[in-house]
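For this view, one protein chain was removed and the others were kept in their places.
Per-chain numbering from 1; labels A, B and C assigned in written order.
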Amino acid sequence: MEPFKLDLENYRELLKRYMNNQDETSLYQAELFSKLSMQHNILPEEIINIHIQALKDLCPDIPKEIDMSMNFLLETMISYGLAYQEFQSLREKQGELESEISVAANMQQTLLSTTKPDVDDLDIGAVSVPANKMNGDYYHFVTDENGNVGVAIADVIGKGIPAALAMSMIKYSMDSFPETQRNPSAILENLNRVVQRNVESGMFITMFYGLYHPRTSTMAFSSAGHEPGFYYHAEQDEFCEIKTEGIVLGVDENASYPQFELSLAEQDLVVLLTDGVTECRIGDRFIETDEVLQVIRDYMHLPAQEAVEQVYRYFERLQGFQLRDDFTLIFFKKKFHQ
Amino acid sequence: MEPFKLDLENYRELLKRYMNNQDETSLYQAELFSKLSMQHNILPEEIINIHIQALKDLCPDIPKEIDMSMNFLLETMISYGLAYQEFQSLREKQGELESEISVAANMQQTLLSTTKPDVDDLDIGAVSVPANKMNGDYYHFVTDENGNVGVAIADVIGKGIPAALAMSMIKYSMDSFPETQRNPSAILENLNRVVQRNVESGMFITMFYGLYHPRTSTMAFSSAGHEPGFYYHAEQDEFCEIKTEGIVLGVDENASYPQFELSLAEQDLVVLLTDGVTECRIGDRFIETDEVLQVIRDYMHLPAQEAVEQVYRYFERLQGFQLRDDFTLIFFKKKFHQ
Amino acid sequence: MSQSCVTINQEWDIVAARHMGREKSKELNIGTVDQARIATAISELARNIYLYTESGTICFEAIEDPHHYKKGLKIIAKDEGPGIKDISKVMEDGFSTSGGLGAGLPGVKRLMDSFDIISEEGKGTEVIAVKWSR
Partner (left out) sequence: MSQSCVTINQEWDIVAARHMGREKSKELNIGTVDQARIATAISELARNIYLYTESGTICFEAIEDPHHYKKGLKIIAKDEGPGIKDISKVMEDGFSTSGGLGAGLPGVKRLMDSFDIISEEGKGTEVIAVKWSR
């Protein structure tokens, strides 16, 4: 195919060939013509105009009424042309805003970054993907001097930039807690007060905090209204929901967060997640818990990091590659004794 | 004019009238037809199609080649139709983003809110207005148990969302400093390390920190590359620049911030500001320092809060009601002895 | 430098203004596409007057550039309506002024080659827009 020119002559030649042959090649070139025209900011009314010109050249005896009808058609295209121009400015504006948000998202990532702890008897996997650029979910690992592993998972009710701002607050606050207060119940009580004081009413945060003691193979945990996780009991090959009590952060200044405990045997698995996983929407319906557990079951034999990534990919596809909510999933797997 | 229907019949009637009369009324209605169509998400190729149908109804003996030519034209419109659909999703997305930013800006205001301290011998005024929705300037007052008044004023190099995120960080960090380190030099050294550690390279923060001791009527201060403020010496009726040394935060981990002192006599005034005030742009030129001081002089006899607001309003108007940078101005005025 | 004007009191006057604008455009040899754009711009300006003010006028003037290289059509839309409080706001896309149906003043700006607006609250608004013949 010869190189493409964006002009009346070219359009006329294409149109002529199509009128003679009614061939698909001409129609394909019509498509290319319009795409190139768009790249050169040609508006739809100009396409109509070039069509009128070409038609008059090709059929000089075109009936007058048909000629007139084309002017009428041209008139209807002006507003579409305006919309196309507005689209172009909006795209530019959007580009600027998106690069601002990218910078902010990078800052957030630097700020919220965490390292998976390297513990002998645990295989840990974690994935957290924002629905948009900025993440309103949060997870964090800490290891104290006794080798205990703390894991936090949280979700701001809401998404995007405001949620991300609130998450940064949580992170700063946690960083400034003294080491002595690092048990789940105390941490949530502390955070609750911070949220209560600093966050506008109407913005709530749910959080689960677990503290794993390798010596006893137990996990102590408390939850502030967070989406319940699951405990997979390997011996009985059974999942059960991890029950907790405790209100979301930021509602009641005097809230207390009872602490529970879970004993992990070999091959047991603790699944922590946010509602972006369990409230995955497929078309018009939400996914059922059984389906979620089935997907987890399908991949949990894999190394923990690979497993969470596969589960994520599965749900990403199920939702047509457009997450409706931030998605965070953590696998906490007790290894075989070696 | 009769109520408007969005259908083939209606289009055909309009087209028929135009073909008979070539009147402006029909063309005006063509415009209304296309605008209403756009509101109902009708794509341009559908307009072409309805035109083809109407034309065939009105001229049953339309030459075959002209009919074919219209199919060719229709083919060129598909891409424009796609662009229109993309425009609609983009507009929706943009709307969401803007309301997100509004919420975030509100949160930021709650977070950064500060109360002017009530000190016997001081009259304090402060105003801070963002150029866009989110503020990359920051000011804050603290009063310690001895009645000393701390004042911080800062500017992130950059605007918008990333700047606002960085500002939140500054605020959290300052909140968590122990009381014992609240002298200007130490505060800036501390913050410098926080910024160095947590903020991506390329984002800098300038800050001025002053600590006023009412007992001695002196203000100790340090600056991290911040826009110099002014000291008005009432006795000599003279302004002078407040000289400082110290590099912006986030550049050099080991930077130190020398501390200076200023004695305030009755009616003396300390003016703290960000470069949004001094680099106010009028058309093509920047304002001169003398002009800034003249404006300050014109209003400084007023109560401090009223004075800063008047100065702001003056500059807002000068810039055609479109701030190019965040604008922050603080007056710190030593009262008459009563 | 003679002006021809149409007074806008009712919706029909929008058509009269478009008609006059189109005739003037033809006299100045402005092409079909630009004629249609000018007509749409006139609709927008006239609809603003019709919807938001008691009455106003749309005037037309044939002009020449300083070097006499080209001719153009100048449209002056003037009213003594409530005026525009925040001009930057109405010049933003998406902030439409004519009942959601129009592209607003940013649309007029796009349809024409040059655009200026003067408005005072309580006194009225004047929009001046030019389209050159090519």
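Basically, a residue touches a chain if its C-beta (ideal position, glycine included) is under 8 Å from a C-beta of that chain, and two chains touch if they have at least 3 such contacts.
No experiment lies behind these values; they were computed from the predicted model shown.
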Partner chains on view for the chain not depicted: A, B
Options B:90, B:251 or B:302, residue touching the unrepresented chain: B:90
Missing-partner contacts on chain A, residue numbers: 1, 24-25, 27-28, 31-32, 35-36, 39, 91, 316-317, 320-323
Chain B residues that touch the omitted chain in the full complex: 45-46, 49, 52, 71, 74-75, 78-79, 82-83, 85-86, 89-90
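Assume only the chains that are shown with their structure count from here on.
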Closest chain to global C-alpha mean, per-chain Cα centroids: B
Inter-centroid spacing, chain B versus chain A (mean Cα positions, whole Å): 27
Separation of chain A from chain C, taking each centre as the mean of its C-alpha atoms, in whole Å: 45
Gap in Å, rounded to a whole number, between the CA centres of chain C and chain B: 32
Numbers and ranges of chain C residues touching at least 2 other chains: 36, 39-40
In chain A, residues with contacts to at least two other chains: 75, 78-79, 83, 86, 90
